[in-house]
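Coming up: subunit A.
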Amino acid sequence: MLVGNIATVVLVSLGAVFFLAGTVGLLRFPDSMTRLHALTKADNLGLGLVVLGLLPQVDSVLAALKLVAVWVLTQLAGATVTQLVARAVWRGGGS
Partner candidate 1 sequence: MSLALLADAALVLLVLGLAFWINAASRAFPAVVGYVAFGLLLALAWLRLSAGDVAMTEAAVGSGVTGAVLIAASVRLRSAETEAPPPALPLRLLALLLSGLVTAALAGLVLWTTGPAPSLADQAVQHLPGLGMGNAVTGVLIAYRALDTLLEKVVLLLALMGIWSLAKDRYWGGIPGPSRIQPTNGALILLARLLPPIGIVVAVYILWVGATDPGGAFQGGAILAAMWLLVMLAGLRDAPAISRPWVRLCVTVGPAAFIAVGLTGFALPNGFLSYPDSIAKPLIIAVESVLTLSIAVILGLLVAGPPERQP
Partner candidate 2 sequence: MIAPAALLVLAIILPAAGVVLALAAGGRGAERVAMAVIAGGAAIALAIAGTLWSTGAPLSYIIGGWAPPLGIALRADGLSAFMLLTSALVIGAIGLFARATYVQPAGTPERRAPLVFWIMLMGVWTGLNAVWLAGDLFSLYVALELLTFSAVPLVSLEGKPETLAAALRYMLFALIGSILYLLGCALLYGGYGTLDIVLLSRLARPEPVVFVALALMTAGLAAKTALFPLHLWLPPAHAGAPAAASALLSALVVKGSFILMVRLWFDSLPGIAGDGAAQFMAALGSAAIIVGSVLALRQERLKLMIAYSTVAQIGYLFFLFPLAGAAGDWERLAWTGGIMQLVAHAVAKAAMFMAAGLIGEALGHDRIAGFAGLGRALPVVMFAFGLAGMSLMGLPPSGGFVAKAMLLTASIGEGQWWWAVVIMIGGLLAAGYMFRVLTPALAGGAAPVILAARISRPRQAIVLGLAICALLLGLMPLRPSALLEVGRTTQAAEVR
Partner candidate 3 sequence: MTPATLYGLCSAVLVGAGLYGALVNPQPLRKILALNLLGSGTFLLFGVIARRGAAAGLGGDPVPQAMVITGIVVAFSATALAVALLLRVYQETGRTTLEQPAPKDVV
Partner candidate 4 sequence: MIWLAATLLLPLAMLFACLSQTLRYRMSNWLSVAAVPGLGAALFAPEASLDLPPFLLRLRLSLDLPSAILLGVAALLWIAAGVYAAAWLRDDPRRGRIAEWWLLTLTGSLGVFMAADLVSFYLLFSMVSLAAYGLIIEGRAADAQKVGLIYVALAVFGEALLLMAFVMLAQSGSASGPGDGLLIRDAVAALAVSPWRNAILALIIGGFGVKLGMVPFHVWMPITYRTAPIPAAAALSGAAVKAGAIGLLRFLPLGLALPDWGNVLTTLGFISAFYAVLIGVTQTNPRMVLAFSSISQMGVIAAVFGMGLGAPNADLALIVAFYAAHHTLVKGGLFLGVGLAPLSGPRRTWLVLVPAAIMGLGLAGLPLTGGALAKLAIKPVLGDGWAGTLGILSSLATALLMTHFLFRLAALPEAVAPNALHGRLRWSWLMIAAASVVVPWALYLMVMSGSVAYALSPASLWASLWPVVVGATLAAGLRPWGSRLPRVPDGDIVMLVAARVARVAGRTAAALEWLDGALRQWPVAVLSLLAISAILAALMLVRV
């Protein structure tokens, strides 16, 4: 079980780092499009890592599948939303 715990700690902290990078990107980048880019990339990857990290802690397969489902759904929603916001920004200009 030790290996599982170590893997969890490593992967989850790696995920946290990616989230941090995403947030820094959000604050530093000049305009919305680049901010969007930073956000989606970092957060999706970060979430993936966190999910991977939690897999060993999970007791049943069903729970594991639920975690993966969460990740997939977030990916789907994230992608669509980014498309919409980008389209709005592209057409509307402004913030």
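General remarks:
Going forward, contacts are C-beta pairs under 8 Å (C-beta built on N, C-alpha and C of every residue); 3 or more make two chains touch, one makes a residue touch a chain; residues count from 1.
Here is how the candidates were picked: all candidates are chains of the complex that A comes from, given by their letters.
For clarity, every value in this text was computed on a predicted model and none was experimentally measured.
Listed candidates 1, 2, 3 or 4 all sit in this complex, but the one touching subunit A is 1.
Residues 73, 76-77, 79-80, 83-84, 87 of subunit A touch candidate 1 in their complex.
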